[in-house]
Structures are given as C-alpha cells and as structure tokens.
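The complex is shown incomplete by one protein chain, all other protein chains being positioned as in the whole.
And then chain A:
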Amino acid sequence: MAPHTVIGPPGPLHLPRWSELWEAREVLWRFGQRDILLRYRQTLIGVAWVILQPIVTAGVFALVFGRVAQLPTGGIPYFLFGYVGTLLWTVFASTVNRAAGSLVSNQALVSKVFFPRLLVPLSTCVSVLVDFLVALVIGFGLLWWFGVWPGWAILTIPVWVTLCVALAMGIGLAAAAIMVRYRDIAYVLPWAVQTLLYASPVAYSLEAVPDAVRPYLLANPLTWVLEGMRWAMLGSAAPPVWQIVGAVVVSGLVLFAGLLVFQRYEREFADLI
C-alpha cells in the first residue's frame, strides 16, 4: 500500500512526524558516514587527531591545574582525571558545535530536496560518537596503565554519554534552527561553549572549588554528568541521587525544548536559506 500524504499549512505547534523520521533513518547513517569518511580522508593524520586532541588537552590540564596550581583530585592521577573530563566534554562541545552549523552548511540540500530536516543536526552525533569510542579505547588503555579499576560502575558509561548528547543536542537543535535566520550565532556559540568549559568541572574537581562558588557549579547540569562519568571510569564518589535524576530530567527537557524550537523554525528554512 502506497503511503498517503496530506500537505497542509503547518499548525501553531507541530511535532515531528515520528513515523516519517523512522522511515528516513537511513539518511541519518548516510550523513554520519559521510562526515566520518570526509574527516578521516581529508585530514592528514586522520585517526591520530582524534586521539591526540584529548591527550594533549589532558596533558595541559595536568600541567597547569595539577603541577602549577596543585589542585586536588581525590588521589587520582591528574592526567587521567583530566582525560576523562575531556572525553565527555568533547562529546558535549562537538555535538553542540557540529549540530548548530549543520543546517547552514547543508543549505543546498535543505532548499532543494525534501527529507525530515531534523536528521541533519541529529546525524552529527554519529561522527561525534565514533570519535568518542576511539578516544574511549585509549582511555581504557590509560586506566590499565595507571592501574585504576573503577568497578562495575564502568557499565554506566553509556548512560552518562547519552545524557550528555541529549543535553548538547537540545542546545544544538535550537542553535541550528536560529542560525538559519541569524548567522551571527555562529560566532557567539563557540565562545559560549568555551566559557562553559571553564564554568564546568572539566579541568578541575569539585573539591578544588571554594565553598562559596560551589552551589553555582552544582546547579550546572554538566557537572552532574561529569561527576557521573568520573564515577563510572575512575571510581570516584558516586553522584547523589538528586543529581542523577536531575540530569535525566534536565537533559530530556532541554532536548524536547530544542526539538520544539527546531520544528517551529523548520517551516521557513527553504524560504530563508
């Protein structure tokens, strides 16, 4: 039976047609595949880049915050501590940045071919996750090298990554849609992400933060997932239940809000780009 489509003016609040998204899921993989192929084919050092980036960043953190500032980490080697933070942070930052720019960089497609536009920003997480997996394998190598065994908490890694991607994707979706209309988001966003890096306990631990500032950091949802990730990989203290529940709720809400913003702007993409 051929599908029957009715095209009409968009309503005030329109959610994506889920069945249509599912039908077009292959587009998601193809886009993801394209991004991965392109990156590893075009860049000279390819895979090495994905490994080098977090290692160098973690090295700098270890030098600056560990050696120079002598911040505490609860007995974990600073390099390892920084690496795990960077790992999750990279997932967040890359998802936000790539998703946000995705519509504008695929504008020829968006204005010429129909497919659920939502797949364009969503597909960016495919390549981000592949990068993450590569870096994670190195991370396991580092755990073995430093002789750290976090216990069975290690099985919760996918939970923290999923929450982090959901949070980032919510922001990325909204930014992608707004960027179609206002291109200066492209300049503001990387700066905002950069600022957030220092406002989140990526390079330093919560215990290094003065008591007066700590409540602000604890209000940051990224803190919750970072704490969870450190628990999963380094065996540090498990985050309290309210943070875990909070992370799930906030990530879900942000993703949903991003989706609504995206869908609200979606109708005018082809006319604006």
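Here is the rule we go by: a contact is a pair of C-beta atoms (placed from the backbone, for glycine too) under 8 Å apart; a residue touches a chain by one contact, two chains touch by 3 or more; residues count from 1.
FYI, contacts and distances are computed from a predicted model.
A.B. asks: One chain of this complex is missing from the view, so tell me which of "ATP-binding cassette domain-containing protein", "Cell division protein FtsX", "Tryptophan synthase beta chain" or "GSCFA family protein" is its UniProt name.
C.D. replies: "ATP-binding cassette domain-containing protein"
A.B. asks: Which residue among A:Pro9, A:Gly75 or A:Gly147 touches the omitted chain?
C.D. replies: A:Pro9
A.B. asks: In the complete complex, the non-displayed chain touches which residues of chain A?
C.D. replies: 2-10, 24, 26-27, 30-31, 33-34, 37-38, 41-42, 108-109, 111-115, 178, 181-185, 188, 267, 270-271
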